[in-house]
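Only a single protein chain was left out; the remaining protein chains are all shown in position.
Take a look at chain A:
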């Protein structure tokens, strides 16, 4: 049996990987030569426990498997955990965050990240979390698929040759009207004066933000959550809020060079939980919301396990 995966974002590439690893014949089709959907703007945090602050237990549990999944398949997974801090006047936020999540221990921010010494008296360390560069990870996954013999038909409107696995994100709204967009805005900056070795989340009652280190002294600062399907450029408000949050984390971010600003649209179901849906002969893997890199592996695994079983019964 042949599978045609539509969409070469994180959902599609993970689905193709899991199917190909089962020995299935797979092709990946995407009209864009270099797909830049929601995955392109992702933070690259593998932070199941922190996400548990507002996400249900299934997100935490499925997300916990993501770090090992990625580390086994792509280079550049940094297992240094997440550090969560709050400005002195928002200490209550730290206590609330600690109550709402698991997998953390109290930590001295300065001893984990010397650049933050003296700036934050207390923090939470989520030691089992990790981060990576999502763009590099997707490129590595593509190369790996190609090496496994998967046809990557990118930049064409190719006709699917097999059973369609639809991973098109928001583009699948034509078939999944219950999908909605949740807009996210981010900045990529270069700040050679700042050294952070792990994801740092700054809690703030109004402007929470995370900073994910990237290679070459770069940092991703993200991300807003706006109930909107406006794909337009980042707003001045979001830019100000994200940059002032980064500045609150470390004043040297004021001297950072802004390399890139971007806005993406996350596909989400009304409960913000991704799922596999079969409709009109198509299998949809969608609704990854803000948890693409965290949950795509588990969802792709579920898909492959189901299909493999069905295929085996059929033969």
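Criterion: a contact is a pair of C-beta atoms (placed from the backbone, for glycine too) under 8 Å apart; a residue touches a chain by one contact, two chains touch by 3 or more; residues count from 1.
In this section, contacts and distances are computed from a predicted model.
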{"item": "Candidate names \"Thiazole synthase\", \"Dihydroorotate dehydrogenase (Subfamily 1) family protein\", \"Spore germination protein\" or \"Peptide ABC transporter permease\"; UniProt protein name, chain not shown", "value": "\"Thiazole synthase\""}
{"item": "Absent-chain contact - pick from A:34, A:230, A:255 or A:278", "value": "A:230"}
{"item": "Option touching the unshown chain, where A:180, A:201, A:250 or A:284 are the choices", "value": "A:180"}
{"item": "Candidates A:106, A:205, A:233 or A:251 - the one touching the absent chain", "value": "A:205"}
{"item": "Given A:56, A:114 or A:251, the one touching the chain that is not displayed", "value": "A:56"}
{"item": "Residues of chain A (touch criterion as defined above) contacting the omitted chain", "value": "54-56, 96, 99-100, 180-181, 183, 205-206, 226-230, 235, 237, 268, 270-273"}
